[in-house]
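Following this message is one structure expressed as structure tokens.
Heads up, this is only part of the complex; the chains shown haven't been moved.
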């Protein structure tokens, strides 16, 4: 199931080509997965306070169309894979006004504990994310 | 042939996990290809003034080890593919002190003119980058 969240391109995110810098999309992906988790009752901030961290171990992004300052985009996020100690999210970024495809991508995350070693995702988290 | 350039992790690039945020590596890749081009006599800034733009159309990165504030890294850049109107660079990021592998990645770029349409890379550029 796809979860949609809205982001507006910040001036700070643009570059000298007049478009959102390609690293901005990674930040929007980050917002997409935070909001997907929140919508399912998981606060990633809370998760980190419980010493479960989900660092990015792989990222990929394809850029289809540029977006500019003040453009509104939709970030569509879904759980693409769910392992004992890893999650893959996939993303589609659409321009809000016409739903044209801006970018597609994915991030793979390892679950780590406070000592930085791989840890199983709590059952509650897996359940909620697999639904 | 691999071109090496040095980058030091900025405080601003770190995040609440205490490590360089995963989007920072894309910025280091950007520095890597700028410096590879400069070493071969091409100024990307000059290229843009001549209305040739090389926006990123694809990016991929795998993160092997985290780096922290003030760590020094080597960005190893090479031209992985060179088409009439596109270039792919590949990258390896190494920790300076022990040459441990931090990240690997690649970026694909389209050559565009000032109107945003695909354009052939100037022969001079192709020659220099294929060497």
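Some observations on this one:
For reference, chains read A and B in written order, and residue numbers begin at 1 within each chain.
Note that a residue touches a chain if its C-beta (ideal position, glycine included) is under 8 Å from a C-beta of that chain, and two chains touch if they have at least 3 such contacts.
The model shown is predicted, which means the values in this text are computed figures rather than measured ones.
The full homomeric assembly consists of 4 copies of the same chain, 2 of which are present in the displayed coordinates.
Quick note on the criterion: only the chains that are shown with their structure count from here on.
Averaged C-alpha coordinates give centres for subunit A and subunit B that are 23 Å from one another. Taken in their complex, subunit A has these residues touching subunit B: 16-17, 19, 22-23, 26-27, 48, 53, 55-63, 66.
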